[in-house]
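And now, chain A:
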Amino acid sequence: MKRMGWISMLAIALVCMATSASVAGEVIKVGLPLPLTGIHAKFGEAIRNAYLLGLEEITAAGGVTKGAFKGSKIELLIEDTTSKPEVARSAVEKLITRDKVPMIVGEYSSSNVFAVAAVADKFQIPYLSQTGAADNITQQGWKWVFRVNQPASEYAGGLQDFLLKVVKPKSMAILFENTLFGTSLSKAVQEWTKEVGIEVTNFEPYEAGAIDFKPMLLKVKAKNPDVMFMVSYLMDAMLLMRQSKELDINPKIFAGGAAGFTMPEFIEGARGAAELVYSATLWAPDVKYKGAREFYDKYYKKYGVHPEYHSTEGYAAAYVLKDVLERTKSLKNEDLREALAATDMLTPFGPVKFEAYKKFINQNRLPTLVVQIQKGKLVTVWPKEFAAADYVYPVPKWAERK
Partner candidate 1 sequence: MAEGQRKGHMDLTILLQTVLAGVLVGGLYGLIGMGMAINFGVLRIINLAQGELLMVGMYVCYWVFTLWGLDPLLSPVVTIPFLFVLGVVIHRFLLTPLIRARALPENQILLTVGVGLVLTNAALLAFTSNYRTITTSYSASLITLGSIAVSLPAVLAFGIAMLVSSALWLFLMKTDLGKCIRATAQDPDAALLMGVNVERISVITFGIGAALEGAAGSLLVLVYYLFPALGGIFTLKAFIVVVLGGLGSTLGALLGGIVLGLAESLGAVFVSTGYKDAIGFIVFVLMLIFRPAGLVGKARM
Partner candidate 2 sequence: MGWMLDVRKLSKVFGGLPALVNVDFGIAPGEIVGLIGPNGAGKTTLFNVITGVFRPTSGEILFEGKNLVGLKPHDICRLGITRTFQVVKPLPKMTVLENVMVGAFARVGTKEEAREIALRELEFTGLLPKRDALARSLTLADRKLLELTRAVATRPKLILLDEVVAGLNPTETEETITLIQRLPERGIAAVAGVEHVMRVIMTISHRIVVLNYGRKIAQGSPEEVGHNPEVIEAYLGEAYAETS
């Protein structure tokens, strides 16, 4: 048993070494937990880059320029949560209790957002989430949790509008990766089809990362639906479209549910099969929000990677953070929360204003967009007021294309 004694001491010593004391001063430290390794590393990196880009601009422009903290600089304490919820939890508990951050932003996957949000709510530290999509993140009555992005069930709002007004489909196949995001979005769309009287010919979850989607696609082909709606990440989206073209499947339109279908690598990796594919999305570089194009160019220039909506969410959140710090009376949790709740601003991601509606609270309510890939470029085509170009419809069959 004596071992337990020095074992505990060693544990304490090691952990103490691993954490640095925070320095007070003109710097406001805000916690940014992100998955920088593990399965979500790619998104963690993209979001981190966006935050850092935003922070760099903010700092260059003098940091916090108004209010009680005028002249203060913002520092982001980045913690790698390794794509695991228990690590996200330990990172946030560390940020709150050791680094004493007044506020938390960040995280990516919904499962990690749950972990962060539960801790933040328990400690009554405001948490601004910008990517986690699960509906119930803002349905738990978590008073301290705010969300910039739309909940999963609303991702396809714009697309649904487009379908009703333009395509007027009678049938629809829904294929989705068997993840939280895929399941939530597909279920929402399935329920919507019931309301508007569209027959769902196929409702197929699949395991992400398959080599071969042909068996599933053959089932779709046999039903020949008007719309093929797919919720997939990048690599599955690529293969789905490539193999749909190989199998000569010709619905009236192919429509993606955000995620992979709006990523630049998709257009490249799908080898021509991406052309004229529609997708729901939260953001596109050509959307008519102020600063959208500029953000796109700056990000691309700095990192050499095309940003998509995950990055824009992070960039927008950085500016929301600055805005909140310019309006808050103090760094006390209640004041920060109040300032957050009163947010009403425009960002390149769209307007940000937290509302309570349906079952949601502290939820930013934004329209969602429809993009189409035209000549290898992502073009916003719906809703009309944000559209950068006309949609191409009807879409020719594969065989009729050049």
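With respect to how the candidates were assembled, all candidates are chains of the complex that A comes from, given by their letters.
A few comments on the model shown:
In this text, a residue touches a chain if its C-beta (ideal position, glycine included) is under 8 Å from a C-beta of that chain, and two chains touch if they have at least 3 such contacts; residues count from 1.
All of these numbers come straight from a predicted model, not from anything done at the bench.
Contact annotation for this complex: of the listed candidates 1 or 2, chain A touches only 1.
Against candidate 1, the residues of chain A that register as touching in their complex are 37-39, 41-42, 45, 175, 178, 204-207, 209-212, 214-216, 218-219, 221-222, 234-235, 238-239, 242-243, 245-248, 265, 268-269, 271-273.
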